[in-house]
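For this view, one protein chain was removed and the others were kept in their places.
Right, subunit A next:
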Amino acid sequence: MTPAPYAQTPPAANTTLLEVHDLSVHYGYGAGATKAVQNVSFRLAHGEFVGLVGESGSGKSTLGFALTGLSKPPAHIEKGRILFGGKDIASLDAEQLREQRHGGIAMVLQSGMNALNPVRSIRNHFVDIFRAHGHVDRSRWTARATELIGKVELTPQVLDRFPGELSGGMRQRVSIALALSLEPELMVFDEPTTALDVLVQHAVMNTIIELQKSENFTAILISHDLGIVLESAQRVMVMHEGRIVEDAPARQILENPQADYTRMLLSHYADPRAEVVELPGFADRQQRKAEGASRTEAATHTPTVSPRTLRADQHAMIVENVSKIYPAPRRGEAPVRAVDNVSFTLEPGAALALVGASGSGKSTIAKLITAVEKPTSGRIRFGDLDVGSLNRRHFRRLHRDVQMVFQDPYSALNPLHTVEYALTRPVINFTGLHGTDARRRVLELLDIVGLNPVEEFAAKLPHQLSGGQRQRVVIARALASDPQVIIADEPVSMLDVSLRAGVLALLEDLREQWGVSLLYITHDLLSARVVTDNIMVLNGGAVVETGNTADVLRNPQDDYTIRLLDAIPNPRKVVA
């Protein structure tokens, strides 16, 4: 871990580089306009590293685009001024804007890695910029490109590669180098690491922090993740519903947050390695166990049913020496070993976490257990079903008992079917209920996942629901067949921090109430800590560590587990 940048005293009495005065950005005009940014004012001094935090829809990206003059219709600056080095950005025309990109403002986008032209080599990307701005002598093109690529910790060989040959992290580094090539005074990073894998995320973030120090540019880091921002920025602005609700040095935000919203965001961070882990809605797991089955009042929803007795015929999911090998992606390459000799048993009513970075094989295991893919070798048994060799025709028998909660609630619901339809189908298919009975059951399911008033929610289409509500519908659908096993594949990774705890609490609730066993697949160790009893850490398809969740996270033995734990952005880590 690099020392916290804001631990050093920020260079005092600096001149103002950027001044935003009473800025409002609207989408559309008139009364129906969406006011994305409202009356925002702030100053940025030379060499400052400022974080801009907010949840989705808070207007942080809209603000970022306005600062860089990249606002596209229907977004437009309703009022206010953005003074960069004394010039108002809003008043510049397209050509003036283009010219000021050299030595002016550069932006690195969330999907920056996809912003590279797939048919042009990395070298050509640099040459394009050098040619457009003419600020580098032709004879120095290669030297300068090599220098820039070195700054983002890539080797010069990368210059001759094509974007498709680079990993996501490398491509994001390239786009940072491209932004740097114009020697900008102000860099705006819009969620630069969100689309990257956890471990890569950490490394790229460190590069950005190092670069900011060595190149001494001014930086704005836009992120939804307060942890990342607090770790890297000197000053943090918290945005909520288009307004900046708090603007303070990072340490002050952490130790003495003023706004309620900031406090709420902070409350959702905890160190999974701590003795006691508590999140809003979650008391510590160990303590809860000690209190017995009595449930905490803080949980979002408390149905009045008594805990369901375990079914007599409840089965364990038994996975024995399972491997999955995919054919080589290209001729001459080795076949891909996605899952390597994995064995485990998911006992009835248990909660098991499967953690690992992307490519560790955790999603492949989910596919194998649900018979979507067939294992290359090994056996998967569930009751008397041999899942590994299950015929498509017998899927219903398996899916009656094994259901799945998908990662992306935005794509897991058919946009054209109402919530009612999505829930009615599995009810009819699995329980044999029809007509009014089926409808009664659907409304019951909605009530169970806390979507009240049920009648109203039943009639809604997915796009009328928020992300958290959609995920609740997805969970309700998984419950419709009254399954024994629920596989949750990163169920909260696409949700805002404040919504996560609610969905996790719901999953936890259901598991305790219904005696459903849960296979929780995630890269997020903190959520694994609060909802699961046991954990399995996967690396390259193989299990590297397994045991009680709290024990493993407190005393990780394997190097990979330690690296995963280190990669978690945690503001408190800096202070400790």
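Assume a residue touches a chain if its C-beta (ideal position, glycine included) is under 8 Å from a C-beta of that chain, and two chains touch if they have at least 3 such contacts; residues count from 1.
The rule is short, and it goes like this: contacts and distances are computed from a predicted model.
A.B. asks: What is the protein name, per UniProt, of the chain that does not appear here: "NADH-quinone oxidoreductase subunit J", "Peptide ABC transporter permease", "Serine/threonine protein kinase" or "Integral membrane protein"?
C.D. replies: "Peptide ABC transporter permease"
A.B. asks: In the full complex, which of A:132, A:372 or A:562 touches the chain missing from this view?
C.D. replies: If we include the chain that is not displayed, A:372 is the one touching it.
A.B. asks: Check each of A:251, A:399 or A:472 against the chain that is not shown and name the one that touches it.
C.D. replies: A:399
A.B. asks: Which is it among A:478, A:503 or A:568 that touches the chain not included here?
C.D. replies: A:478
A.B. asks: Using the touch definition up top, pick the residue from A:444, A:512 or A:533 that touches the left-out chain.
C.D. replies: A:444
A.B. asks: So which bits of subunit A touch the chain we can't see?
C.D. replies: Where subunit A meets the chain not shown: residues 28, 32, 303-305, 308, 311, 370, 372, 395-396, 399-400, 403-404, 406-408, 411-418, 420, 422, 424-426, 429-433, 436, 439-441, 443-444, 447-448, 452, 454-455, 459, 461, 463, 474, 477-478, 480-482, 514.
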